[in-house]
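One structure, as structure tokens, below. Some questions next.
Of the protein chains in this complex, one is absent; all others appear in place.
Per-chain residue numbering starts at 1, and chain names A and B are given in the order in which the chains are listed.
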Amino acid sequence: MQTKTLKELAEYVGATIQGDPNAVITSVAAIEIAKQGQITFISNKKYIPQLHTTKASAVITNIKEPCSTNLLIIDDPYYAFMQIVVLMHGHRKHKNCGISPKASIDKTARIGKNCNIYDHAFISENVTIGDNCTIYPGAFVGPGTTVGNDCILYANAVVYDDCIVGDRVIIQAGGVVGQDGFGFATHKGVHHKIPQIGKAIIEDDVEIGSCAVIERGTISDTVIGKGTKVGDMVAIGHGTVVGPYCLLVPQVGISGSATLGHHCVIAGQAGIVGHIKIGNLVTIGAQAGVINNVPDGSTIVGAPAIDAGQAKRAYPLISTLPEMRKALKSIEKRLNKLEGNE
Amino acid sequence: MQTKTLKELAEYVGATIQGDPNAVITSVAAIEIAKQGQITFISNKKYIPQLHTTKASAVITNIKEPCSTNLLIIDDPYYAFMQIVVLMHGHRKHKNCGISPKASIDKTARIGKNCNIYDHAFISENVTIGDNCTIYPGAFVGPGTTVGNDCILYANAVVYDDCIVGDRVIIQAGGVVGQDGFGFATHKGVHHKIPQIGKAIIEDDVEIGSCAVIERGTISDTVIGKGTKVGDMVAIGHGTVVGPYCLLVPQVGISGSATLGHHCVIAGQAGIVGHIKIGNLVTIGAQAGVINNVPDGSTIVGAPAIDAGQAKRAYPLISTLPEMRKALKSIEKRLNKLEGNE
Partner (left out) sequence: MQTKTLKELAEYVGATIQGDPNAVITSVAAIEIAKQGQITFISNKKYIPQLHTTKASAVITNIKEPCSTNLLIIDDPYYAFMQIVVLMHGHRKHKNCGISPKASIDKTARIGKNCNIYDHAFISENVTIGDNCTIYPGAFVGPGTTVGNDCILYANAVVYDDCIVGDRVIIQAGGVVGQDGFGFATHKGVHHKIPQIGKAIIEDDVEIGSCAVIERGTISDTVIGKGTKVGDMVAIGHGTVVGPYCLLVPQVGISGSATLGHHCVIAGQAGIVGHIKIGNLVTIGAQAGVINNVPDGSTIVGAPAIDAGQAKRAYPLISTLPEMRKALKSIEKRLNKLEGNE
């Protein structure tokens, strides 16, 4: 186990100490359950009271508050927290199993250096896997697909044929990349399957959640841009291009042939119809239904999705519809009276 | 095949017979398709007409209705129906395959008595599996995880490392427990992965549906309480604590760090934002969007979710908005006239 003094941690992340620089930190915990020897964080003022009750030995925060707990004060406490979790706990360690003889690896596949390929993983013909990759049991890589360096495919993750996966890509268990798009030509009432000849391209530093599914393109490629994080159970349609550094929260659905700019945040269960263009730095609320192009920098909410400020005033008024209706009826009665029609 | 008389079944479930106690029952079927020798059930008055037309030899019901069909009358017919299905058909039988030599079981794993572990299942280092468990092909149990007694992991179910699974837990095919939470610290436009050092804890008697995904916690654990049933394709966020005996219907999504009390029912496709508290005995309607704390015993509906009674009056009025708007315009005209402004 790593042990650090608060002084060491402050220097590591560039924070100011309020309290005892010699406090000893051995691990990280949530503020409610943190014990002596643990460090935690808050970044929201509503948690200030917990500064006075926590048993943590230190709290990372951007809030200056006189308290008996030691503080590590820094502008971006969540980022500092991340750095300290990585420092003290590290990312998941994978068993150094090398290439298991029980994995199935086609003789035409090229596997880089220092890879772990577990039992029952399946690497098809003409696949290229980079260096330092870990491929868990049941993971499948289809013919002709290229996977970069330092990738992790967790148990039962699937990448279909002829796809391109960049460096440092993580696919959680059950995630699927490059399955056939939902593309059918309906003729005389019968749906005819259109071969999906586009690829799925997953750029560097993308993470794909469990049971998230990224369709390959019909004729143009589906792309998930560099550094974008795709939550569990997100569905991306064929030919959709998601820009870099987006966050797609679990259960989001994006239909085919849509384009998203960079740094978009799409909250849980939101849906985006196909063939539209979402600009850069767009924020879309949970369960929103987006049916039109969205300009850069917009924040939209609701189904149908509208400007967030407007939505926050409008959607809660749905609950007042019965009283509005009643008011209207009463007004009409009074008007009739005034007009002498009653 | 089991064969029982109506009398035997009545005694087994504690029901009263209306009709022939010697009627012979060989199996269970739906009321529309039940034939002679079969028993079925109704618990809703709208199905009373079917009592007079069904070919079933008996119907379990809480409704006293003179009819030519034999009735098993009991307060909770659905529970009696369940008991009789279990009696006559039983739960799924698993092939007694023992521990397959084609399963991969780390030498440090401890496996209880009477387990079935099929080909291509993967049990990692330092795993503990209890007695009488069945692990289907392609299922994966990560390092350090503990699984209790009498559990079933269906094909390709995945439990990540260091999780805790109680007794009598069922994970349907493709269900995932303990994958990394959607946790990133965004700094200068780049999303940095936060190691997810919390566990996922699945308590006794939980069932998890196909392609349902339960994230592990970032720093505090994700918990699914005893006896809770999680439907297919439900997504649970990191650090969320679901109380005991909840029903989470398919496609529900709950963000991270939420807490739910006991005996909550969350209907299909509903979404709950993170960091809120849902009380005990709360019912949430299908597709609801829950963004605030919910007190014990509430029934809420809609997006945004409001009290169900209010919602049932309000939401349908959305369809009257065009006529309300028209009425408003007409009223303004009439007012203008009355005021002499026209």
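Here is the rule we use: contacts are C-beta pairs under 8 Å (C-beta built on N, C-alpha and C of every residue); 3 or more make two chains touch, one makes a residue touch a chain.
None of these values were measured; they are calculated from a predicted model.
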| item | value |
| --- | --- |
| Residue among A:G174, A:G243, A:G261 or A:G285 touching the omitted chain | A:G174 |
| Hidden-chain contact residue, picked from the options A:G148, A:G166, A:G239 or A:G261 | A:G239 |
| Chain B residues touching the omitted chain (full complex) | 28-30, 32-33, 40, 76, 78-79, 81-82, 85-86, 89-92, 95, 102, 118-120, 136-138, 154-156, 170, 172-174, 207, 209-211, 227, 229, 231-233, 245, 247, 249-251, 263, 268-269, 286-287, 303, 315-316, 318-322, 324-325, 328, 331-332, 335, 338-339 |
| Positions on chain A contacted by the hidden chain, ascending | 104, 120, 122, 124-125, 138, 140, 142-143, 156, 158, 160-161, 174, 176, 179-180, 182, 184-187, 189-195, 197, 211, 213, 215, 219-220, 233, 235, 237, 239, 251, 253, 255, 269, 271, 273, 287, 289, 291, 302-304, 306, 310-311, 313-315, 317-318, 320, 324, 327-328, 331, 334-335, 338 |
